[in-house]
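Okay, so here's the structure we're looking at.
For this view, one protein chain was removed and the others were kept in their places.
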Amino acid sequence: MSIIRVNDLYLHYGTPGGIVPAVGGVSFTIDGRETLGIVGESGAGKSSLALALMRTLPRNVVTFTGTVELDGTDCLKLSEEEYRKKIRWQKIAMVFQGAMDSLNPVIKVGKQVAEPLLLKPEIKSKQAHATTLELLKMVMLPPEIFHRYPHELSGGMKQRVMIAMALILKPKLLILDEPTSALDVIIQAQIMNLLKRFKRDLKLSILFITHDLALASDLCDKIAVMYAGEIIEMGTAEELLINPKHPYSQKLLGSIPRLAEDARPEFIPGAPPKMTELPPGCYFRLRCHHAYNRCLDEHPPNHKLPSGQLVKCWLYGDKR
Amino acid sequence: MNIREIITILLSSRVGKIGVVFFILLVVVSLYVVMAYPMDFGPRSWNNPTVWADNPKNVSPAWTNIFSQTKQVAHTNFKATEPNQVTIGTNETTFFYTSKLSYDYDEFPTFTSFTIDNITYHSQPPIITLAIARPDGREILLYRHVVLGPSPSETMPISRYTETPHRVYLSGDNTVLFNITDYLRGEFDLDIAVPKLRGIIDKVIFGTPGGEGQDFSVLQGKYNIITTARTYHPDDSIGEVSFVLGGSVYGFMGTDATGRDLAVGLLFGFPIALLIGLTTAILTTIIGTSMGIVSGYTGGKTDTIIQRFCDILANVPLLPILIFLAFIIGQKLWLVVLILILFGWPGLAILVRSMVLHSSSTQLVEATRALGASRWRIMFRHVFFQIAPFILAQMIFFTPAAILAEAGLSFLGLGDPSLPTWGQILESGFSTGAVYAGYWWWVLPPGLLVVLAAMTFVLLALGIEPVVNPKLRQ
Partner (left out) sequence: MNEFLVLNNITMDFQVRRQLFGSLNVRAVDSVSLKLKQNETIGIVGESGSGKTTLGRLALRLLKPTGGNILFHGQNITRASEASLKSFRRQAQGIFQDPFASIDSFMNIYQILEEPLLIHRIGNQDMRRKLVSQALEEVKLTPVDDFLPKYTHTLSGGQRQRLAIGRALILRPDFILADEPVSMIDASSRAEILFLFKELQERRKISFIYITHDIATAHYFCQRIAVMYLGRIVELGPALTLIRKPLHPYTRALIAAVPSPNPSNRLQERLIIPGESPSPINAPIGCRFHPRCPDIIPNKCNVEQPQTITIRKGHLTACHLYS
């Protein structure tokens, strides 16, 4: 039973230099209690995708089309007012990238976590206080954190606060955008363990955005790889991490430095294309060892493999 | 970054283009003024009432005539150096100077005056008379003047009115007053008391009395201004005679209470404003920034000394010092600029210091230290550019601030009265009550020009920002 179904999402920004595509035709579904990982380099469009789902896009958005079905309702068709009252933070919540640095430095932490609750007229402050304490406990923070200020907390603690804040209205979908990128490796593992626990105990669907494929393996049931605004491969964690099909996914997997083996990590030469200068044909072709003439001219569509895995690559299409 | 690149960037944005246009305008006007007018224009001409004696006082600009219901009197100076007619008698020669005046105005003139310039005589002093022939056939003898006779020490030939012309304000002259009284009694059988007559001489000359001799209505038509000069020696010469019809409008920007052409005064304000603004801003910025950078980056004792110095300077009251120094040294422009710079740089130094302190703890400074860069290099090659956008903005905003400060100080009477700056013009406007009298042409233009100058620099600042901050370039 899918909680959220995204179909054909397109996003374009208007800049002084012209119209820049950010997300091009992205489609995916997340079922209840399922975690989907979106993996890609910076600039691939992952954050834009998340902001689109939250409908907190910047003002210079020019095109925003597609459908986002949450429990049957098309979120994009709702007015801003309706979306804010019914969906945002209540059905979908997000921990933004670098959010822990945007906590209000002059308001106590507990009050900030409780804020979404306090904004609801039907909830009294005593109840909100109790719920907040419950949540702090859930994210493994001692209750006295309620009365602390953000600068008194470490990075790991602040990130837990952000997660608590996102969960306070019991959303169905939690979006996490690079939640551990600024944290030390042990704290990162602790937070991942926490998220694993949530996955198990709460009926939570998660959209996990990261640039680290290894990190995605820690939580995600399904993984989608994004490149230049498109999903170029999507499949189960097993499929992506053991036998990735798209050359980019393969390189991505190969670039992870492993402790166990002595293998030299591969790297992908070159850089992703500038979104203002997208080449014709496949966007990855300039960096791909397997590119042939079809890749130069025609943009590959999504090919569905018999296993259900989706690959956007001519290597898997019907060869002509 | 060479000049051509800077100009390209400046011209690439709309605000930059507008700023450049205005700036060029300011510079062109200033250059024109510097070339066309002598440097001592201030004391020699501006503050010299005789230069402006022939102008009407407190009148609005000539072009306001377009908007007025009634036709305003155009200020006209009827000068004559050559007589139209010469009558030679046995012992005397009479020169007749006749000027035609076509009076089609709806208003009375603001004043009338008569000037005699450069007379030389060899025996008896000449006699000059002035009369006006009106369109209704009446003629008024306005003024009769015998040139000053020789004093015991003088020998013939005698020259009179060579350096200072003999100027008579007919509107306020007593002999003219009596002549007018006679005229009224004779022509209209009117007897108006002398005190009342004193203010309406021009109305009598150019108007027809109505009723009881109360209201005079304008008599339009062709007038003749007849000047006669009777000389008693063939070698006697008359230089120039002129009759001034005081207009109710004058010039491009009107006149002030002394009759000074405000257009000239305002023009002169351009180069002065630029000079004051730019000099003060640039010097204050250079000193303030350098001190701030050295103070912030070096730290320690140097920092403390500089900061305490800034504290002292910042707490000294500007005005009393200026008044005191103006009293001792005199009210000079360079003194004002010096004071503005001296008390302007500490504020900037304190701000720059705090920015430098922040910049110093960045990875950039760390990395550059690791390269082996000297303290000076780090300060002025790196830290400086980090704060340069702020500094540039400060400098550009200092310019109108300096212009305004000078205007303000002039307004308080502390400025240099010998120079016609916009502030001085504003000051004279306020102190003579121009504001209350509604003489908008005196008060609004200098204010608007200060705004124009300030706005020019703001636009330039906005246009030049991408030079300092590469991220803003297109």
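Labels for the chains are A and B, by order of writing; each one numbers its residues from 1.
Definition applied: contacts are C-beta pairs under 8 Å (C-beta built on N, C-alpha and C of every residue); 3 or more make two chains touch, one makes a residue touch a chain.
None of these values were measured; they are calculated from a predicted model.
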{"item": "Chain not shown: contacting residue from B:44, B:100 or B:375", "value": "B:375"}
{"item": "Selected residue (touches chain absent from view) among B:36, B:86, B:305 or B:367", "value": "B:367"}
{"item": "Touch criterion as defined above, residue of A:12, A:88 or A:251 at the omitted chain", "value": "A:251"}
{"item": "Sole residue of A:33, A:55, A:111 or A:211 that reaches the chain not shown, by the stated touch rule", "value": "A:211"}
{"item": "Contact set of chain B toward the excluded chain (per top definition)", "value": "362-364, 366-375, 377, 381-382, 385-386, 388, 468-471"}
{"item": "Hidden partner chain, residues of chain A it touches", "value": "35, 41-43, 154-157, 184-190, 192-193, 196-197, 199, 211-215, 217-221, 236-238, 240-242, 251-253, 255-260, 264-269, 271"}
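By definition in this document, only the chains that are shown with their structure count from here on.
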{"item": "Between chain B and chain A, distance of the C-alpha-averaged centres to the nearest whole Å", "value": "69"}
